[in-house]
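Quick one: structure below, then a few questions.
Missing here is one protein chain; the remaining ones are kept as they sit in the complex.
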Amino acid sequence: MAALGWLGLMIPEAHGGAGLGARYLMVVLEELGKALAPEPVLSSALVAALAIGAGDDDTQAREHLPAIATGERVYALAHAESGGRYGVGAVDTSADKAAGGWSLRGEKVHVEEGSIADWLLVSARAPDGISLFVVPASAKGVRVRPQARIDGRSAAIIELDGVIVERDARLGEPHKGQRLLERVLDAATIGLSAEMLGTMLGAFEMTLDYLKTREQFGVPIGSFQALQHRAARIFVETELARSAVMHAHGVLDGLDEGASAAVAASVAKAKCSDALMLIAHESVQMHGGIGMTTEHDVGMYLKRARVAEMTLGDATYHRDRYARLGGF
Amino acid sequence: MAALGWLGLMIPEAHGGAGLGARYLMVVLEELGKALAPEPVLSSALVAALAIGAGDDDTQAREHLPAIATGERVYALAHAESGGRYGVGAVDTSADKAAGGWSLRGEKVHVEEGSIADWLLVSARAPDGISLFVVPASAKGVRVRPQARIDGRSAAIIELDGVIVERDARLGEPHKGQRLLERVLDAATIGLSAEMLGTMLGAFEMTLDYLKTREQFGVPIGSFQALQHRAARIFVETELARSAVMHAHGVLDGLDEGASAAVAASVAKAKCSDALMLIAHESVQMHGGIGMTTEHDVGMYLKRARVAEMTLGDATYHRDRYARLGGF
Amino acid sequence: MSELDDFRRDTRAWLEQNAPASMRTPPKSSEELCWGGSKTKYPADVMKWLEVNAARGFTAPTWPKALGGGGLSKAQAKVLSEEMSALSLRPPLIGFGLSMIGPLLLQEGSDAHKQEHIPRIVRGEVRWCQGYSEPGAGSDLASLQTKAVRDGDHYVLEGSKIWTSYADASDWMFILVRTDASGRKQDGISFLLMDMSTPGVTVKPIRLISGASPFCETFLSDVRVPVTNLVGEENRGWAIARALLAHERTMIGDIFKEQGDRDKLLTAAREHLGEDGGRVADPVVRDRIAALEIDQTCLDLTLQRAKDAAKVGHKPGHESSIFKLVGTELNQRRRDLMCAVLGPQALGWEGDGFEPEELKATRDWLRSRGNSIEGGTSEIQLNIIAKRVLALPGA
Partner (left out) sequence: MSELDDFRRDTRAWLEQNAPASMRTPPKSSEELCWGGSKTKYPADVMKWLEVNAARGFTAPTWPKALGGGGLSKAQAKVLSEEMSALSLRPPLIGFGLSMIGPLLLQEGSDAHKQEHIPRIVRGEVRWCQGYSEPGAGSDLASLQTKAVRDGDHYVLEGSKIWTSYADASDWMFILVRTDASGRKQDGISFLLMDMSTPGVTVKPIRLISGASPFCETFLSDVRVPVTNLVGEENRGWAIARALLAHERTMIGDIFKEQGDRDKLLTAAREHLGEDGGRVADPVVRDRIAALEIDQTCLDLTLQRAKDAAKVGHKPGHESSIFKLVGTELNQRRRDLMCAVLGPQALGWEGDGFEPEELKATRDWLRSRGNSIEGGTSEIQLNIIAKRVLALPGA
């Protein structure tokens, strides 16, 4: 993937990337989602590249961005905490000033790629507000426990037991950490929605193929009108979801002046969550018994669908957020 | 109807009724709903009979119940007020002590049968709480303005401009008026759900007939599987609704010891509201263009469905009430 | 480039000089716009605005100058449209003449057809309506039964058409008739142009459950239409009609939205359900409103995507079925949600006890139920998507 330049799509050429932007990365994320490929592209190439690149700190950029572009290092966003559910403010992890830098203490859960990451982007509460810190996974006091989740990917619980990092491990300017974190979470949400779009397309393709080839009562089951209408509904949902996802990536790239990345992220995530769950459930149903067994891949789509739905906020959360952002 | 004994089903034999109870009246209400017959059975034979009969006041009973049973007088429940939406407590109409009785002042809206009623059951706020008062529509200070609603029935806005009624116009005991009103509203809600059950059956019967006879593409449209599955869903909804309605009428009749009429009413009204709107919408859709014209009756079912849905609380209201009653 | 700049400057000057002030305000409804024709009387400003534009061919900017059109290039027409928008000007003329039958005749009509009809469309003298649907046919449009029997140099028409919008206000109808009942139903249909003043044509308006409507039923009894009014070949009208239908579906996806729909819903929600810390107080309704607006955003973005694709040369395909399906359903959801917000105040038909906007909301809801039926039912759109887009097998 690094050889293909995928990991550097969001990274300026000066730091070893291609600098093409989010719309290009969307194509990659969509294909990964379609193939259910467990690659840490979202967390490294989108989230970490953006979080570190946005900080305007050249030292940090030189330290991290080339390593992301080459795929030399894997990054993970360690933000969610137990009981905190969703949102930017649910952070109890603390960042206290310590000799020469910061001391981080707390526990992060559901850290995607957490068990394979070389570096962690940790949100923590500093005296001047929530900030992101970039922390080597090998630092003293970092304890990584893999979480066995239904999609089989490399999630982890990460304990930070007074982890000491240097002063410049903090990303962005003082007092502006929360705004950076918001932007990073929006970008992560948008990138995840691209993956979800791919996942729904993958499940639908598989199902459409099954509808055309599986015969019952002497005809392909896809000739039954009740299934045809449901398949047509699914197709419509994928097209609507695609529009939301494309738009959100355009907003990330600054194409749509005045458009809010937060609104675009919530539109995309709300739509993709509902659409993907619908399609995953329908896909298993249309496959019948075989879809319930581990011998068929469609169940893996269902499991990944649920994980993606519950990551970075489900549809209800994003509808509420959309309403708040829209002033109602 | 009076001759058939329908109006006296809830009235004891001693007062000229048959004393058979709500489960018998349900059959009548269901048939009226099916035929979209605009008869004031619900407001007189169920609501007024129960409100007056439950008061345990023999004078009141002798005054009103025989007149209900014979159909000599029509009664209407005047409870809802502008801006108040649903529920027992949304009453601003006042009942103040006056020489020899009470003075009522306020405005009631959406009073079903209001423009044809001889007597009104008016909820008003007395010094000891909300109570029901039975008021002749011909009393001085009562002003009735018909409301032209989509179902074409005899609803009205009723102004009470210092209407003087006698002391015994108040139903039930002092301090217990609100409990009586709650019971009356639950009974009204349950009776309305019986009518709604009939209305959904009427619309469905008409639609099923259309599906079997209307031909397109050389076959009856009811042979299309997509429509078959939707018709089957409708049938299931009618059966579920019927169970809720039957149960609620049994509870009214005291059959199910320990069961709450409030819970049963909210279950029935929530289910019937959703089911009826679904069926009414689907019925128009399945009739195609002709269903949109005034030349076909199915549109009347749609209009009545909406009125019934919005009367005495819609599905969202009753789900919330169900949750409150259930302690969540 | 510089030529186009000149055109822009000249056009803007001309527009500013000629547009009456009243044409620079948004219309309250499409009824205020000019549909042309001999049967409707329009205000003086509207007629003046039509006349000056027609004289320049600006009512049909890209049509040939020889036939009364503007003879503009696509680039110039875009400039004209931009300048009209910039000045908030109303279109001088709308209707089926400009959007449907005119383009068709320019492509498929004979020279005589073009000479006779195109200039009159450009000048707004003739209003057109569409005679496709029939009472017995419904979604099975091709099963139409209105007969046209050849008698010398005329066809004699017998039958009826339904759901004709504004038939009572139109001068001409383009109409599908059966000229051959022997073969496959699609193969015996012809496409004719019919003068509505021909003896034997009767029009009756249709009353909908939501009240009065632009729809009419048109009865045809012994109606004689010259054979020269045939467009294309005899028995080959179905293909022509289908091309026009796809065009109609694309337009329809956008058509249900009204200016300020979102604000109206939110305002009503705040008023009827109350506010809580600045938010709509009922979180369940709030969730439904957000879901609706999100879906509406997705449809708008999808329409935009199709327009962008069209700009770079992609021909519009069966995605028009998506727009028809989703556009109508969103409109229905919106009208339904508005009723849920209004509660009992959504029950009024007219008169006392209801505000005008409440009465409108109720009728809008009733009217919206027809959206998923007219212009091809939702079921037909789902069939089209299943068969033509997803290539699912026939039963």
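Each chain gets a letter, A, B and C, in the order it is written, and its residues are counted from 1.
One rule holds in what follows: a contact is a pair of C-beta atoms (placed from the backbone, for glycine too) under 8 Å apart; a residue touches a chain by one contact, two chains touch by 3 or more.
Values in this document were obtained by computation on a predicted structure and should not be read as measured data.
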Residue of B:37, B:232 or B:255 touching the missing chain in the full complex: B:232
Selected from B:244, B:280 or B:308 as touching the chain missing from the view: B:244
Residue of A:62, A:85 or A:175 in touch with the missing chain, whole complex considered: A:85
Interface residues of chain A (partner: the chain not displayed): 80, 85-86, 109-110, 145-152, 157, 214, 216-217, 224, 226-227, 281, 284-285, 288-295, 299, 302-303, 306-307, 310-311, 314, 316, 320
Touching residues on chain C - with respect to the absent chain: 282-284, 287, 395
Touching residues (missing chain, whole complex) on chain B: 208, 211-212, 219-220, 222-225, 228-229, 231-233, 235-236, 239-244, 246-247, 266-267, 270-271, 316, 319-320, 322-324, 326-328
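By definition in this document, only the chains that are shown with their structure count from here on.
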Reference chain A; chain at largest CA-centroid distance: B
Euclidean distance of C-alpha centroids - chain A vs chain C, Å: 43
Inter-chain centre distance, chain A versus chain B - centres from mean C-alpha coordinates, in Å: 52
Residue numbers of chain A (touch at least two other chains): 224-225, 228-229
Residue numbers of chain C (touch at least two other chains): 379, 382
